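Every protein chain of the complex appears in place save one, which is left out.
Lettered A and B in written order, each chain numbered from 1.
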Amino acid sequence: MGSDLSFSLNLFNYYEAVSMLIFGIGFTVLLLENNLIKKVIALNLMDTGTYLFLAAKGYVNGRAAPIITDGAAQAEAYVNPVPAGLVLTGIVVSVSMTAFLLALTVRLFLRYHTLNFDEIIRLSKKEE
Amino acid sequence: MAAVQNFPFVVIMLYLTGGVVCSVLRARAAARYCLLLNAAATVLMAMTLAYTLQSGSSYIYLMGHFSAPWGNELRIGPLEALMAVCFCGVMLLTLMGGMEHIFEDCEPGKINLYFGSVSLLMSSIVAILFTNDLFTAYVFIEISSITACAVIAVNYRNGAALVATTRYMIMGLLGSGVFLIGISMLYDLTGHLLFENLGAAVRAISEDAGTLFPLTIIIGLFSVGMGIKSALFPFHTWLPCAHGNATAASSGMLSGLVLKANVFLLIKIFCRIFGLESIVSHHVPDILLVFGACAMVFGSVSALLERDLKRMLAYSSVAQIGYIYLGIGMGTKAGMEAACIQILVHAFTKPMLFCAAGGFMSVSGGSKKMDALRGAARRDPLSGAAFLVGALSMIGIPLFAGFATKLNLTLAALALHGWKTWACVAAIVLSTVLNGLYYLRAAANLCSEPEQPDPKAEPVHARYSWQFVTSMCVFIVLNLYLGICSGRFMDAIHLGLELFS
Partner (left out) sequence: MIRNWFRSLYHWAEEGEFSAAGEDQSPAEQEESSVCLDESNAWLAEVRSDEGFVPRFLSWLGTPAAAALYRDLYRVFAAVICLTVTIVLLVTVPFLPEFGNPDNPANNEVSERYIERGLEETGATNIVAGMILDYRAFDTLGESNVLFAAMCSVAILLRVDRKGKEANIPEIQVWRWDGKANIYLRHATKILIPVTMIFGIFVVLNGHLSAGGGFSGGTILGASLILLSNAFGSKRLEHYFSNTVCKWLTFAALMAYACLKSYSFFTGANHLESGISLGTPGALFSAGLILPLNLCVGCVVACTMYSFYAMFRSGGIEDGV
């Protein structure tokens, strides 16, 4: 290992780079933002980044969506179906997570009348 | 195919449908159904364990009509079966031990949903243990994180529990996001999702120097993702709140089972996809070792400073998770074995401690504070005995379960070279001393005479249900059994890990 260091870098993976950027933005906002609603949006942003990444990885230049219309199934004619399935699963998971996080937000708001999470933590410590 | 080989699949499906069935039952019926389900699962898993130990090999169970690279699969070996039987059994005992508190803490109309969530949680844990497919593991991790949050949130009249759930949820989402990116990248590099094919593909591409960097990053992403989910040291901030504010049974199952399922998945990824030697060459274990050692010391110090019994136990979980990562971080077979036995030891001990803490709380006016709990063990001797056994086990006194971990970890550490030996041994010794300090202080506080006995107040004494008595007694016996016969467990773990690679 390491003896042969000649490898090529694909500097034109724009889609992947953008998806990683979106993921990074979502990750940062989810961790650092105080507003709970913005946290939920950030979660969706983060997941969208991942789906864009997967969708980009499934695409093959010049090929069609994998729905066989003429009965002839050639692997050269269609894009990779696996990432599409993974994205579908991921979307359902993120819908569930969003619903749960929003439900928590509703409960917290009903109790503390604010959406600022730092403030909520402070108020809940004061309660004890 | 022998009938017994179907059992893991049967157990997963029973638990999955159990969640649905509980949602239409009434509270008591759901509780009974859930207990029955766990008992049945424990028996079925024990039979699977016996089968795999007898045959000394593992087998593949196809989930559908398509084999390896195309369809989903389960893989059942001695280690997975051992974990599964322990987890199902611990879940049963935890539910029995915390049953009264569940009925006190939940709203009456939502108790069936609690048991539905518990059932789904167990299905996800068993599926994570057995699955042979990385993406299936991700889906079930998500089920486990959402149901784990639900079993804390069920206590939502307590504001702290709500806040704790939110923090847990956010950290869990960060962890699973990172993990999913790791899966996507690995899929992109290899084109596979099943462990065996991934392993072969990773070996094939690691010849190419260009993949060295992305592979290191992927291992790092998996470690960070699972590290967040299992509360490894710098990411542990959510754990004390979450485990300290949930109802007793929830705290027990979260610290005993949910964290462990994630760690076990990481072990599986390390051993079966990348291989131990390759992992060591990427230097990721060294980082895990350092964080594990930090967790052991830092968790213990935080527990020492804590004045709330349940939060003290939760910080102790941080330290105990550190032991597991210390074992993984050694990067040797012996270290992995020690990590696996620590998973079992902690799964047996911590739920018992949390259930005992629940018992203390109910004879002390529901307070978790050390001052209010003074003398609680006199009012509730059974919980007191269980707490003492748990405390001695966590400290690592011989004959108790915790000793098996400390012994195996120390032996594994002594077989290492250079700074690692000293770091590991120092961390183990320091953590043991600190464990002793705070557990014995807590035990002394619980056993001592209350300072100002109020003559007018009725002395509160514990009323035991048969479930609580059974649970505590079986936990104590299991703890001693694991401590005395740890050799048997080690043999099964050794065999299972051999079959991993």
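We adopt the following convention: a contact is a pair of C-beta atoms (placed from the backbone, for glycine too) under 8 Å apart; a residue touches a chain by one contact, two chains touch by 3 or more.
Just so we're clear, the structure is a prediction, and the values are computed from it rather than from any experiment.
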* Left-out chain, listing which of the shown chains it touches -> A, B
* Have a look at B:31, B:45, B:79 or B:185 and name the one touching the chain we're not showing. => B:185
* Asked: Which of these, B:114, B:238, B:360 or B:387, touches the one chain of the complex that we don't see?
  -> B:114
* **Hidden partner chain, touching residue among B:64, B:365 or B:487** => B:64
* Could you tell which one of B:156, B:274, B:387 or B:489 touches the chain left off the display? => B:156
* Structure fact -> Missing-chain contacts on subunit A, rising order, are 9-17, 20-21, 23-25, 27-28, 31-32, 56-61, 63, 65-69, 71, 73-78, 80-85, 88-89, 91-93, 95-97, 99-100, 102-104, 106-107, 110, 118
* If you put the missing chain back, which residues of subunit B would it touch? -> 1, 5-6, 9, 13, 16-17, 19-21, 23-24, 61-66, 69-72, 107-110, 113-114, 116-117, 120, 123-124, 127, 131, 133, 135-136, 139-140, 142-143, 146-147, 149-150, 153-154, 156, 178, 181, 185, 187-192, 201, 205, 210-211, 213-214, 217, 220, 304-307, 369-371, 451-452, 454
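The criterion applied here is as follows: only the chains that are shown with their structure count from here on.
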* Structure fact -> Cα centre of subunit A to Cα centre of subunit B, whole Å, reads 27
* Asked: Once bound in the complex, which stretches of subunit B touch subunit A?
  -> 135, 139, 142, 146, 149-150, 153, 156, 159-160, 162-163, 165-166, 169-170, 173-174, 177-178, 180-181, 184, 187-188, 193, 206, 208-210, 212, 281
* To do: Over in the complex, which subunit A residues touch subunit B? Could you list them?
  => 1-9, 23, 26-27, 30-31, 36, 39, 43, 46-47, 50, 53-54, 57, 82-83, 86, 89-90, 93, 96-97, 100-101, 104-105, 107-108, 111-112, 117, 120-121, 123-124, 127-128
